[in-house]
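Only one protein chain is missing from this complex, and each of the others stays in its spot.
Let's look at chain A:
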């Protein structure tokens, strides 16, 4: 159990590839923090620097208040779970879990005790004498978690541990992981490219883009008040509708670059005449004629998901794509027009050039 402090951390790979730059994250004791972002944005690089598998180019790393930049991975009191499991293929499940402990010089009885306990937690008791190749993907990943648990580290690191599993198993293991975190009370740092995984697991999310942190916050922070257009776009499914345009002199109407305009009852919190991007989540649009933020959707196709229906179309008769999420099963003909309203608190306003949030 420990805090983890990352101070203006940066990594430049040979060949001047800047994978991460100016990363500041303070992770509290027992917190579950998820690093999320598109592939190639530097998540693994940061995790590997925390683990000590990659040298740190700039900045400092503190575990439990101690600077560990130059410590070997084995000396950092961390354990890591890899995407492809990285189990030792020639050792049994028991051997895999025991290996690190034997290297630490733990007594035999203690090793046995910890393996028994981890096996019980992860329901691996029947598989202890099997080799990794005799296990399914989900079981292998549990063994990898077991190998981490028995070390009783202060910080657990996960690099996309569920990405190689099928969707159903992923959901199941996600729940197990969350339960495990609650049981152990240890600090978890979890890397994924999947926003759903991030939203459902995290105490706090660190959303990354091109080697930099876009926003740090609770899942709801990121959903309700995305700090940038990038965050708004990344979090939530279906994607947020974003329209670019120019505000009029009163900041009440937005003339869209794709044609058409949207009018609002109250002025938007931006400079009149500014170029902005306006975002509305599909689930925050409702059918209706009367109200602020009125707009009209021309249906092109619908997605029936059972619990809800996503209607895709264009804004007015223009070219701006627009999607809306309706409750339950709903029918709409292509070409039909659907009047929508959106309440002001669900409107996100971003600077069209920098992508920063304005409201």
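What we mean here is this: a contact is a pair of C-beta atoms (placed from the backbone, for glycine too) under 8 Å apart; a residue touches a chain by one contact, two chains touch by 3 or more; residues count from 1.
Convention: contacts and distances are computed from a predicted model.
When the listed names "Sulfate adenylyltransferase subunit 2", "Glycolate oxidase subunit GlcD", "Transcriptional regulator, MarR family" or "sn-glycerol-3-phosphate transport system permease protein UgpE" are checked against UniProt, the chain not shown comes out as "sn-glycerol-3-phosphate transport system permease protein UgpE".
Of the listed residues A:28, A:60, A:104 or A:250, the one in contact with the hidden chain in the full complex is A:104. The chain omitted from view is touched by exactly one of A:86, A:169, A:210 or A:274, namely A:86.
The omitted chain makes contact with just one of the residues A:30, A:73, A:137 or A:355: A:73.
In the full complex, chain A makes contact with the omitted chain through residues 48, 51-53, 72-74, 78-80, 82, 84, 86-90, 99-100, 103-104, 131, 133, 147, 151.
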